[in-house]
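Submitted below is the structure of interest, expressed as structure tokens.
With one protein chain held back, the other chains of the complex are shown just where they sit.
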Amino acid sequence: MYETTYHRPASIDEAAALFAKHPEAKYLAGGHTLIPVMKQRLAAPSDVIDLAKIKDLIGIEATSDALIIKAATTYYDITQSAAAKKAIPAIVHLTSVLGDPAVRYRGTVGGSIANNDPAADYPAAVLALNATIKTNKREIKGDDFFQGLFSTALEEDEIITSVSFPIPAKAGYAKMRHPASRFALTAVFVAQTKSGEVRVAATGASQSGVMRVPAIEAALKANWSAGALDGVKISADGLMGDIHGSAEYRANLIKVMAQRAVDAAG
Amino acid sequence: MGVEGIGARVARKEDKRFITGRGRYVDDVKIVGLTHAHFIRSPHAHAKVKGIDASAAKDMPGVVDVLTAQQLVDDKIGNLICGWAVSSKDGTPMKMGAWPAMAPDTVRFVGQAVAVVIAETKNQAKDAAEAVVVTYEELPAVSSMTAALASGAPQLHPEAPGNVVYDWAIGDEKLTNDAFSKAANVVSLDLTNNRLVPNAMEPRAAVAEYDEAEEHFTLHTTSQNPHVARLVLSAFYNVAQEHKLRVIAPDVGGGFGSKIFIYPEEMVALWASKKVRRPVKWTGDRTEAFLTDAHGRDHISHAEMAFDANNKILGLRVKTHANFGAYMSLFSSSVPTYLYATLLSGQYNIPTIYAEVMGVYTNTTPVDAYRGAGRPEASYLVERLMETSARQLKVDPAELRRLNFVTQFPHQTPVIMAYDIGDFGASLDAALKAIDYAGFPARKAKAKAAGKLRGLGFSCYIEACGIAPSKAVGSLGAGVGLWESAEVRVNPVGTIEVLTGSHSHGQGHETTFAQLVADRLGISVDQVQIVHGDTDKVQFGMGTYGSRSAAVGMSAIFKAMEKVEAKAKKIAAHLLEASEGDIVIENGEFKVAGTDKAIALPMVALAAYTAHNLPDGMEPGLKEGAFYDPTNFTFPAGAYICEVEIDPGTGKTDIVDFVAVDDFGRLINPMIVEGQVHGGLAQGIGQAMLESAIYDDNGQPVTASFMDYAMPRADDVPSFRVSHTTTLCPGNPLGVKGCGEAGAIGSSPAVINAITDALGHNKIEMPATPGRVWEALQLQQAAE
């Protein structure tokens, strides 16, 4: 790791001011994405601005319409949240199969979606539920947020403050884990909104990161059941193929995981 | 004292320091004035080194020096060697390409070192390493054996035309061909034995210190065999003289073979400690482990088995290509030859075998012994072939095996090995019973109803351990003898120290070896201290690998104990005024049989050292040494049965049951033996289902971290059902055979045989990942 300067601001404004002063800085939340990359010397931030202790960035609340998770809330706290379990149990399930227990103590929702790893779990929930990402500057809809591998609509200096997930009528998440990294080899989040819209997002599968799956959405819209997907054929075009699974295998997993997610959603 | 003697499940003496964080591993060693080394490694699989400019780096903060490969050459430091001479079938010697510890002119695999930065801190060394400018001229690389053997392929070594190390053979070709010409059935199979990375959890490390006044070096290193390291570093690498070099292998965090070898990093650290006149520490990180620890396996084979009309085996024909990587590692030549092809007879009566093995250089990390070393490759080939044969011949796989089992001992195989004893049927019977073989069809049907594919696979493995009779291995080309040494010191107060040439890096020697002493003298294991891993403390010894520490290492202790006891009995007889022949040892006392006259061990020991009243002419003291050279290999064998269920939607395979029945001869500490089996099984299952070291066509490693190389985790493996049958090994005084490698040797074929059973066809290679299993299921559906 290159030498860096660590900062622990007490407020969002202070964090943003620090970033303005140090343009080569990086924000840090749980650190489980940034620190490994810094250890490999693949990132060399002059300054590291730790958001994890900013009180305004921590907390979970549920309204009748939405589950709002503040950006620096840890995965562990989400898995323990009665409000989250009641509002969107699929999100709690997703969180419980993400990383490992030590990672869940540190990792945060904001960190996960800001990084937009193509095999990360949270982007699937954000996209499937078309969550609203609130930053210190604006609000961004899930549909507009993810822009390809490790790329998002965020500006360099922008801080995610919370993510608001609309509470769906039904939602489920099913994940096939990557045998080595334990990220998603392919995982699918299915949701039926209260207005009856069906949205399905797959992570780990596409070469360009998290993606919607229109063929599955159409089939589930017509008939919300795992069996409705039996005849659906997912194209392997544009999907990742590597030593852990071919594009065709991932195409199959999109369907199978969608079926299992529907079963889980009930 | 049966409680802590042979056969008792004694909790490990060494555990206290490990569970309290007080283990002492190499990286824990701190010395005043310590500097830190960081190696500059080639990013190319094959390139000329055109120049190294370290001038800027030398001026960076904390930098002590930057040393380059040319300086090693200038100081006449020797090249790495392969210590086992194997000749091709035409009689020509193996072709060993020169392997300098740092490459002065050509790099041949990604990760090969060209220079080293020595600095006050590890971070400063890494910072400065980025300022060292190495100019490379890239050369075309070969990353697979197929590419290396193609005509016009890039050549790695001028010494090895065609990238061939050797073209070796064993057995009688004509006799074997004749057997095939008479066969009623021939079953053939193409197999890949995937390349593995050992991944002991402790990365390799070295701390080197030079004492200028004494011209003496001390090296702390992660070694399974510190004396062999000292010998090689002095006799071949010319880094230090043997009597001026102390090698200490303290607590070592796992080895699995990868810490047998003497690597460039410890050579360079030693040499550098004298050059910079400061102690030097190098601790590898996991990426360096992936790039530079010797890998394992990596065979491609074609195998054919001939059967008569009654399903008796007539012969076996094998052609194997073995990937050596870019250089010949220390014992690499022996692994795909004498440790592999000599086990191709398996547990079976095979009248004739002919096996050819071609060793091949590629621009990849060198390959050498990894847990099992050659024997897993042999058992995988034989047991896949037996299962495939049973299916093709439409015979029950257990019955085909039973029909061909060796049942008379000793048994001379056609490939050197002479099996001394065994009862293969007993292990198979026990395994069949444990798994409830008769109930399998019902379980399969039930799984099918639930949408799952269930399969069952066997593996009846045999291996050769207790490595090895020195004269025999010498005649096969080994550069060293493979005996072991021991010294038993009874202290004046009656406590005992045992100095052993074996090395424990997880095996629990401090407990099992103490149990032997406790058993013989009837004392507590707490009165016995096992000393190992330090060339200044312990007499020359050969170390731990090849499941040899019980069969060879403990046999040496046994011999030394016999000498100690004989002398102690003489002293006791003298003090008790009895006849030496009447003295028996019980509960820590020397007793006159049939009387109540006795003297305690501490009193005998004290008498030995005060020497006031010893038998006439007896030397004072109570300390004896012994060397034990085995007369044969030992032959652990067993029957493993794996039962799997495949989820056809994802291709994910779950091991729903795994039964292992092993015959290791006498068990010293069954708890530790079971632990060895568990660990071996997980590594074999890892090979079968998860692990694979992959290179792209340019020789770039694709799997150089745990993010890409799938290590078995707790939820990848089941709880195992482990049991034993016993035939005592006649070749050593303890009747032990060795248990360290069996699990890794026997398990991978059982897993793949179970998966192919569930699939209904044979078209799957290791590792059978969910993706591959799913693809294999599509093949089957396409066929239907």
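For clarity, chains are labelled A and B in written order, and residue numbers in each chain start from 1.
The rule is simple: a residue touches a chain if its C-beta (ideal position, glycine included) is under 8 Å from a C-beta of that chain, and two chains touch if they have at least 3 such contacts.
FYI, contacts and distances are computed from a predicted model.
A.B. asks: According to its UniProt entry, is the unseen chain "Sugar ABC transporter", "DNA protecting protein DprA", "(2Fe-2S)-binding protein" or "Peptide/nickel transport system permease protein"?
C.D. replies: So the chain that does not appear here would be "(2Fe-2S)-binding protein", according to UniProt.
A.B. asks: For the full complex, which residue in B:A56, B:A85 or B:M711 touches the chain that was left out?
C.D. replies: B:M711
A.B. asks: Decide which residue listed in B:G680, B:P701 or B:P749 touches the omitted chain of the complex.
C.D. replies: Checking the options B:G680, B:P701 or B:P749, the one contacting the hidden chain is B:G680.
A.B. asks: Which chain B residues would touch the chain omitted from the figure, given the whole complex?
C.D. replies: Its contact residues with the unshown chain are 11-12, 14-25, 27-28, 30, 123, 198-203, 251-254, 256, 285-287, 505-508, 671-672, 674-675, 678-683, 705-707, 711-715, 717, 719-720, 743.
A.B. asks: Name every residue on chain A in touch with the hidden partner chain.
C.D. replies: Those residues of chain A that touch the unshown chain are 1-8, 28, 31-32, 35-36, 38-40, 48, 50, 52, 76, 99-103, 105-106, 181-182.
By our rule, only the chains that are shown with their structure count from here on.
A.B. asks: Contact residues on chain A for chain B in the complex?
C.D. replies: Residues of chain A touching chain B: 1-3, 41, 176, 179-181, 185, 243-246, 248-249, 252-253, 256, 259-260.
A.B. asks: Of all residues in chain B, which touch chain A in the complex?
C.D. replies: For chain B paired with chain A, touching residues are 123, 126-127, 130, 649-652, 690, 692, 694, 702-703, 706-711, 716, 769-771, 774-775, 778.
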